[in-house]
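The other protein chains are all here in position, but one chain of the complex has been omitted.
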């Protein structure tokens, strides 16, 4: 069933708007990233070996922060980061053992090398794997259609508000390879918080610096200033609104207190993380929007309705928006025991609430439901980020 | 600033409503419960020893499920549950070492004995503690007022919808000591999912049975039926609406597949958990309401604005509701560097939108902000549940 | 083959003799004790369930000491002891899963309660199990005779020298329930070192006191003195030789440095342990005697030739000694692929080297080899200590 109604409350009309993005080096994002990478690798290996995606759900990872003493130009690792991988995966199939721990550890380390290139993989982190055999009805694997086995829920919307867009893209800009080429001193643990009060924006950025690229307090301050200017320019290009920009607000250069790390993330010293505690599938935390609590990262991209519906809802919303809507909200609810392409309800709010848009929204929704398998493939190929 | 506007969308008017409660024995709730118990014990010990609540944040716990073979009348533990406690706590103060691990392990085990009385504490679970020293500016501890050091957000509403009330209270009923006295066979891992389509309710309950109280398949089926009848009666007393009730839907008695465990929770065999992935502070997961992603459990109840504001928002909403409102929504946003009793904005929606209610809402909000310290005490005394 | 020759060097003739016993609460002994208890429990459970002793070898355990702050009357656990159980055991047989971890954890905790009754089992120690499935040729299990699959070696002698006897029995005296009834303040981690220089003995005892039974420094010193007197009396009753006795030599009461613990063992604070690093099967470390490096504790008492031969060698030596020999040494070497009751060689040294003793030694050896199965049973029943 597709139910379409009118948007009752436009985001830009809300007096106060709060948006947050935990950058890829944030401890929670690190956990999400590892979980998702493991799931993707398992999917590929399962398909390679058996032609199908076997049961897995590696959405439980905990990162217990280490302790370091960063120094200008380097530093010491007093206690390594400790990461425990948990969740379920098929470790045996057709009487064949599957090296799940090998894949998982390799995936985790490969991901860390990418997300935290300055982390000492050999001494700076201990990764333990507690991924265990999951149990699942094997017959279900070979069914043509995936049936929803739980009441799951997905939510999405389009477009991003101006503030959301700034928050999301500012982090991406700062973590782009172009930016890093000129500013290797900025780590990937960049948290962007955006607040809009009526027409005024306040953007607060916390970004961990990397000690080996900072030679002194003066060097830190001058590099910080240079980055600040680029961020300011970036935001000016995106909005006409007045804004204030804050960068590493907790710094207190007088007593030598600055935000500096060895590997570019606070997870090396004090900040723990877990899967599912950070960004939603659109990359943001948006208290002014309906959000799903689903931790998408690490879940099976073929069978986990919650993961798929969150992505699908966003895709439907975006497609309707691209067709001409001003604002779109989509909620999808599964129907236990029915194919996932037959949800119980897809509930859409659009604005403007025109007949043309209503028809188009229905059509788009049906199309997207019919091609729901593509989401699985895009996830496996890494074309969809889920955090 | 207190901003008051009108409720735009009444929950009971939404065509579809989805509500979920993960009962106290659910793996995610177990993690929440342990985290919160550790925080409470630490608060008490810190106060006892030093007169103040020292820095701590034990909101990262992972439970990796074990493997068991339940049998009628008992069963075997093939692989114990593994729980890792993480997060930060003050382990040394005034040159005095604080036995944080001792407190944490004892709190975790005490909590488990309460939440899963049939768990074999000695052989059924391995608990490792990775709680590490946190760093915090000590001077801040002795300040009269707690200042918000982050942009935090809390959300609450009142009253519970009829469906929410049924879902929440059905789990509480099934996990009450009265119910357990007659039905010791029902474990505490009870998940209640409620769906309303227009005026029709669908309640789905999954509840783990305890093997030592079940002697045979027949015994299971007859006890299941007896519990089903009591649940049905319970719901009938709460609503005039038509409803369907499902209980352990995945059972397939023909092939001996029933929901039975040794300790009363799926965490003994296959279901992992993490802090912050389950119920919100009002005990529910409510995709049709605005929700905070904040994991309240385990956070410092004196200084963590996010935790306090979520509870405060709910209290304000309830108080306004009790004064006569029909529906109330409250959002609170902190102001960095300002006392937590001076938030940036408290944004309230009420219905009906009368002058009397508006004034009263403001008054209540101010009162509650002024007595914000009481929340801390109530949390420590265990009078407020946060999941 | 039984080869008999004359003793060439009498222990009492050696100018210098060194003997050591690590008491049952010593970290290495704790590991040995846990390993052996797990093996015994597994044997019983395997026999109970399957009628045979399945493959296992749980002779790898590591104890990483904790950190405590003992105080008169009590104290704090800053960091719990961490024990990891490793080794191999059969976890599945005849398509039936065996709860090895459950048995092992329970055995370990039961043993700790006995060996360290003042240890806080819930908060003072974390036990992790890494015992994994072993692989073994199943057909071998049902063979009538156990074949040696390795070149193993056992060594034993009789009688204990006077010094050895004093060292061994002094620890047993101090750890007896009678002694503990009057001196609950003395823990079980008692290390006795004996040195003989010609005719003079020097006995050095280190014994951990238990804080809850010590109310003050004066109390410690007076209790220490009382125990010292009893030890002195004990030794006087055993020897005519002159001796010096030292007790907790490292104490320095002036700066408050005394040997006090919460649980009665140094493993709570600073001293790590491993299986196989302490006493040999006769309960002693005797550098003046030939010793086997075999770690007997935790090994399969039915099939592990090294374990069995060490015990057998001691039994043969004792029996020959009881028949009238003055001094006896026995070495046994296995023959790969032959039944363990058919060793490659049993090499015996006796004194006096009389024809009667030679014949008797051969006879005894043959008898003992024929009844080698009894050793297995006695080990399982806990009638033979192996450390």
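Residue numbering begins at 1 within each chain, and the chains themselves are lettered A, B and C in the order written.
Just so we're on the same page, a residue touches a chain if its C-beta (ideal position, glycine included) is under 8 Å from a C-beta of that chain, and two chains touch if they have at least 3 such contacts.
Please read all numbers here as calculations on a predicted model, not as lab measurements.
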Omitted chain's touching partners, listed by label: A, C
Residue of A:52, A:126 or A:217 touching the missing chain in the full complex: A:126
Contact partner of the left-out chain, one of C:188, C:211 or C:347: C:347
Per the touch definition above, residue among C:114, C:130 or C:338 touching the missing chain: C:130
Among C:147, C:193 or C:258, residue touching the chain not depicted: C:193
Residues in chain C touching the chain absent from view: 3, 8-9, 15-16, 18, 20, 60-65, 67, 79, 82, 84, 86-88, 130, 132-135, 149, 151, 153, 155, 193, 195, 197, 204, 249-250, 270, 272-277, 285, 287-293, 295, 331, 333, 336, 344-345, 347
In chain A, positions touching the absent partner: 69, 76-80, 91, 97-99, 101-103, 105-106, 109, 120-124, 126-129
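Rule of thumb we're sticking to: only the chains that are shown with their structure count from here on.
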From chain C, the most remote chain by mean C-alpha position: A
Whole-Å gap separating chain A and chain B, where each centre is the average of the chain's CA atoms: 25
Where chain A and chain C are represented by their mean Cα positions, the distance between them in whole Å: 56
Computed distance of Cα centres, chain C from chain B, in Å: 50
Where chain A touches two or more other chains, by residue: none
